[in-house]
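The structure appears right after this line, and notes come after that.
Here the complex is missing a single protein chain, while all its other protein chains stay put.
Letters are used for the chains, namely A, B and C, taken in the order the chains are written, and counting of residues starts over at 1 for each.
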Amino acid sequence: MAALFRVSRNLLQMCNKHADIAMASSRAMASKTAVGFIGLGNMGSPMAKNLLKHGYPIVAADTSPECGKELQDLGAQIVDCPAEVADKTDRIITMLPSSPNVVDAYTGPHGILKKVKKGTLLIDSSTIDPSVSKEMAAAAEKMGAVFMDAPVSGGVGAASLAKLTFMVGGPEEEFTAVKELLGCMGANVLYCGPVGTGQAAKICNNMLLAIGMIGTAETMNLGIRLGLDPKLLAQILNMSSGRCWSSDAYNPVPGVMEGVPSANNYQGGYSTTLMTKDLGLAQDTAMDTKTPIPLGSLAHEMYRVMCTRGYASKDFSSVFQFLREKEGQ
Amino acid sequence: MAALFRVSRNLLQMCNKHADIAMASSRAMASKTAVGFIGLGNMGSPMAKNLLKHGYPIVAADTSPECGKELQDLGAQIVDCPAEVADKTDRIITMLPSSPNVVDAYTGPHGILKKVKKGTLLIDSSTIDPSVSKEMAAAAEKMGAVFMDAPVSGGVGAASLAKLTFMVGGPEEEFTAVKELLGCMGANVLYCGPVGTGQAAKICNNMLLAIGMIGTAETMNLGIRLGLDPKLLAQILNMSSGRCWSSDAYNPVPGVMEGVPSANNYQGGYSTTLMTKDLGLAQDTAMDTKTPIPLGSLAHEMYRVMCTRGYASKDFSSVFQFLREKEGQ
Amino acid sequence: MAALFRVSRNLLQMCNKHADIAMASSRAMASKTAVGFIGLGNMGSPMAKNLLKHGYPIVAADTSPECGKELQDLGAQIVDCPAEVADKTDRIITMLPSSPNVVDAYTGPHGILKKVKKGTLLIDSSTIDPSVSKEMAAAAEKMGAVFMDAPVSGGVGAASLAKLTFMVGGPEEEFTAVKELLGCMGANVLYCGPVGTGQAAKICNNMLLAIGMIGTAETMNLGIRLGLDPKLLAQILNMSSGRCWSSDAYNPVPGVMEGVPSANNYQGGYSTTLMTKDLGLAQDTAMDTKTPIPLGSLAHEMYRVMCTRGYASKDFSSVFQFLREKEGQ
Partner (left out) sequence: MAALFRVSRNLLQMCNKHADIAMASSRAMASKTAVGFIGLGNMGSPMAKNLLKHGYPIVAADTSPECGKELQDLGAQIVDCPAEVADKTDRIITMLPSSPNVVDAYTGPHGILKKVKKGTLLIDSSTIDPSVSKEMAAAAEKMGAVFMDAPVSGGVGAASLAKLTFMVGGPEEEFTAVKELLGCMGANVLYCGPVGTGQAAKICNNMLLAIGMIGTAETMNLGIRLGLDPKLLAQILNMSSGRCWSSDAYNPVPGVMEGVPSANNYQGGYSTTLMTKDLGLAQDTAMDTKTPIPLGSLAHEMYRVMCTRGYASKDFSSVFQFLREKEGQ
């Protein structure tokens, strides 16, 4: 989640001081071998910077060249396509928006697998369908490379501060090597099991998160209608069996907590669109595995309706606002 | 919740040592005025004992006389009906199964209000519809008495150990007097607002609890199907934004935690029937206040279906078992 | 349903011609005994007129006196309260908005039962909770009167044209007498069983109607998104197993049918508010009888959400509009 971690503004400024980073990275450059990085968007860019900062030379590519500009100034080498990255490095991290982008970056005409070297370690931090992760792993294996899925929890702020949580799936014997790199970009690196289980863990977490959030919004709304003060109700829930992350760390009711999207007109945070995408992945995997998810499915439907009613880019806690108005008014 | 609190067997035995309690209560009896207690079932009986233990003389009544036997042995006076309790005391606690029992105990032909004295403090710890609480408060006010609702969180074990949480609604100026008594029977006494808000807080908590529990069961089941180890998945959720009381304190998957109903074939704990009753109260109050509760409502439906499929007396975490089997098998 | 029946404008004008009605009613007045009518709102007023038209002298009452004006001009006697109606007649019809109004009209201080004569036939055409119907029946029985519930299907247009459908509950031996009167105001008078079953039948019908309507709206929307022409899709559904009243007689998609609310910007018809009220009754009776209604319950929630989003007074088929917009736009 974007807002899982509260970010000190000072710390953030410090991290972004280019000079410092450049200096730090040049110091270490001599002793470490280059790492490939594909996908330099809002998340990928700060992640790659943190690798630079830890002294890893970076060879990077993105479909839109201007994304690499800032990284280049910091010393990274920008190349034309994933295949070229694969040609120059033997550890590659990909951070892309969705399954088709991942498929293209790996198996497309200019994809990694066109030039991948035997023994290369491929780490995909995108959030995608675990079955696609498995396909990529199988394709990589044919070329003698190892593919691992490692989606993240935590947003742009956490990416900048190297406070992400990585959930890693793939062969356990490669986990140490994976941890060495991901540890530069995150606070937690968790081993989840065979390839695809990193995605599975993330999808599961976000489904339960969505259910907890809508449940909290319904409950807070009901309590307020029944005459309870919202702050007091949150307090009671949080010391009782109703507590959850959405009630005690990310309360959706304006005025209950500070520093969360509900305190800022549901700006920032994790958008309803992205949550809807995650719930779609949950739905897909539930269908593949024939698993009933009644609440997960209804949560998905509600966020889909919200996307059609003007909430697409608001934080997903805005479901409180969506439910708020009184009937017959 | 019954299992909110893990109960040390030794402590429990100690509490139940009749001699000790009798002694303790006789010591204090001289200095404290009698308290009335109506409803001596599984919950009411240990609650009344704790009052005795704190030195309050007890005048009690129950519709089935044998319920008072044990309390009588400990020194309580058992009388015939609520009206008689009201005749002999000016602070009365009621602990009854549902709305009609409460209405009868207060306004019935042998009810409290037939003989209530001006200024009497009436505390109802039953879990009922807040609108009934308001009616009782209005009826009490006409007789010059004060009615407060104070439902509990925590089950029989917590009642025995005086570890209940009370959520109190009613005039704030009476809260100190209420706390003096309820503090003998519980670990937390929370002031929630005007009469009915105690019920409201309890209903809200339990609705969110039910949603969180079903959500956790769906999520754990999905994760297991996707190849995740259940213990590991619980660990990941509990350090991420998916965490909730049902995932970290009362996990519904056998083998993940000890000392919870899922570790004991869903025996003990809080029954599906009781949770269904609470969700019915949530549904009722949501209809009265015109509040949409999509997930709460679906949770209610699921627990109602479970009641028809043999889960009525199992702990409400057995929803995991209900969802567990694989399609097409 | 309001729009169950298409109303010819000419016919309607004819029916409303006061002179004709007054003449017709005066002709028959000599030979028929007076009928009481309580509740002269949008529905009750045209219903009473149809009784007048059939030659029944009318003694009527309404809480707001101006409602009786038009009826008085047509020859009805307007009195002050239900008790007075009961004093002057031995067959009384009530048509009131909701349970509390019915309770008041029967058992209130100026209610029917204050002056009801032995053997009086009481027919309640309001839509209310069947358990309230049963209470009224029991109270009437104590006074030697007979109470029957007879809610209607069909709106103001059908009421004017005497095309209502009545669903009648109560002692079967009274059904002939009931039918004599209701037959003047409706096209169908159906006997459903003991008291309360009239309400039950209406509630059941409307719950299934709501489910069918939302289902049709979802289906039509999905089909359109998949590239189907809405008219063609409706045609296919209507000759297949997907057909229902909402698809073939009241299609919610603008442009598919004429003469329905969807062709008129969802004006007229049966309001979302009223449907929400009916679904609330379904929810109440489902809880009383411990009956799971997952789709009925979700339909209720959806209409409740719609009430909060500006659809309260639109026809209930506007759920198509509610679901229509595309995600992410």
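Please note the rule applied: a contact is a pair of C-beta atoms (placed from the backbone, for glycine too) under 8 Å apart; a residue touches a chain by one contact, two chains touch by 3 or more.
Please read these numbers as outputs of a predicted model, since none were measured by experiment.
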Touch criterion as defined above, residue of C:123, C:178 or C:192 at the omitted chain: C:192
Candidate in contact with the missing chain, chosen from B:53, B:202, B:243 or B:324: B:324
Touching residues on chain B - with respect to the absent chain: 273, 276, 298, 304-305, 307-309, 312, 322-329
Chain not shown, touching residues in chain A: 280, 283-284, 287, 290-294, 297-298, 300-302, 304-305, 307-308
On chain C, residues whose C-beta touches the chain left out of the figure: 1, 4, 130, 153, 165, 167, 188, 190, 192-194, 196-197, 200-201, 203-209, 211-212, 214-216, 218-223, 225-229, 232-233, 235-237, 239-247, 249-250, 282, 285-286, 289-296, 298-299, 302, 323, 326-328
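Operating definition for what follows: only the chains that are shown with their structure count from here on.
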Chain A and chain B, separation of their C-alpha mean positions in angstrom: 41
Distance between the centres, which are taken as Cα means, of chain C and chain A, whole angstrom: 54
Chain C: positions in contact with at least two other chains: 298, 304-305, 307-308
